[in-house]
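The other protein chains are all here in position, but one chain of the complex has been omitted.
Entry: chain A
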Amino acid sequence: MSTLTLERGINAFKAQIDAPMASFFSSCVSCGMCAEACLFYTENPDPRHTPIYKLEPLRRVWEQEYTLIGKLKAKLGLSKPVTDAELAEWQELVYNNCSLCGRCTLICPVGNDITYMIRRMREGMVASGHAPEGLIGASTRAVNIGSPMGVKLPALQAQVRHLEKSSGLEVPFDKEGAEYLLMLSSMEIMNYPEYLGAVAKILTNAGKTWTLSSECFEATNSGIQIGSSDIARELVSRVVAAAEKLKVKTVISPECGHAYTALRWEGPNLIGRPYTFAAKHIVEVLDELRAEGLLQTEGFEESKLTFHDPCQLVRRGGVVEQPRNLLNMVAKNFVEMADHGTLNWCCGAGGGVSANEDAEEVKLKAFQRKKKQLDELHVDTLVTACANCRIQLEEGMEVNQMDIPVLGLTEMIAEHLVERKGGAA
């Protein structure tokens, strides 16, 4: 990689600036409402944590480069150029204190998509050498090994053998022409192997053909989190190559929020063309199976439970109804948090925060927002559909001595599955 410099960073900023961003910067009236929408401010109220302020260096580059007044001011020496020291200072704001959750984007009264701009700003942070070590490590492992956590194929194969032995299910690799290509996150392989078992059971029972790919099993995309389109493109290209080689109809994004954003929304733009297959989150697939009558359940969860909406699914993905349809199949005592659906508060560790050691303390502060939401409800169980949210929620509850188990939605559905005639299970 060539040297990372301020100049490269500023050029990357310039390359990112488009009409929507220019409009957003022109529209901001400094009302401060985005601060109140952001858990990194509400739980840690330093005005520097105000979402729009996190973009200040990018805003100045826009003003100095793309407005007449800004150019005049620069010529007259009335504005100061962005410095390397400033970008170093901003690293903490752009990475540690933002999970790209999109809540500021939803609340902003003038309609600014602040999250979009922070995602774009990270491109310049990477180019100028101001990305956190943790994310650099995760991205490097993702590119070199194929997984941000360093999980290799033999680890997955071992999981699969164990699963096949214990369940009697067939877990196919590289089955050409299958309807679904199932992608996973390393977090699921290492920490929540029950996810794979649950999906295998449900898809097989529904009579669907599906497969894993031995060439690419990782759906998460560290390139999106660190803000490097080059890395993101490389990682998403592997998924596309695997899907096209196996000629699948649909790629299933795992219980992970940003993997869905990476695959569903950024992927086609990174490779510069539409996919030849559909990309869906597992929850969308399950809800489709439900609607087709291919997913039937029996019995109900007795405990009082609530659902934590992964930000990338609701605010950045439009997946709100599906998990609720599914939960209502198996839960009689399902209650909603005060702010739920598109208004839900982030777990505090999305958008690369969980992979960033510098954010360890900050993310636990941010968790206090979720704690407040949960304290109001007195639930016995918390369900979610994102392995990254899940590990943060578990850690946050552990630290705060809260005794609420966190479950993945897919495994909860699988536990109540009714065996279908015609299904292979």
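Please note the rule applied: a contact is a pair of C-beta atoms (placed from the backbone, for glycine too) under 8 Å apart; a residue touches a chain by one contact, two chains touch by 3 or more; residues count from 1.
In this text, contacts and distances are computed from a predicted model.
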Discussion item. Considering only the chain that is not displayed, what protein name does its UniProt record carry among "Nitrate reductase gamma subunit", "Nitrogen regulatory protein P-II", "YifB family Mg chelatase-like AAA ATPase" or "Polyamine aminopropyltransferase"?
Written reply: "Nitrate reductase gamma subunit"
Practice prompt. Using the touch definition up top, pick the residue from A:Ser26, A:Thr83 or A:Asn325 that touches the left-out chain.
Written response: A:Ser26
Response to the item:
The listed residue (A:Ala37, A:Leu87, A:Leu203 or A:Leu364) that touches the chain absent from the view is A:Ala37
Discussion item. For a quick check of understanding: of A:Gly124, A:Gly197 or A:Gly267, which residue touches the chain that isn't displayed?
Written reply: A:Gly267
Worksheet entry | Among A:Asn44, A:Thr67, A:Thr140 or A:Asn400, residue touching the chain not depicted | A:Thr67
Discussion item. If I consider the whole complex, including the chain that's not displayed, which of A:Ala158, A:Ala338 or A:Val418 touches that chain?
Written reply: A:Ala338
Discussion item. Touching residues of chain A against the unshown chain: what are they?
Written reply: 17-24, 26-33, 35-37, 41, 45, 47-48, 50, 52-53, 66-69, 105-113, 116, 264-269, 271-275, 278, 314-320, 338-339, 342-343
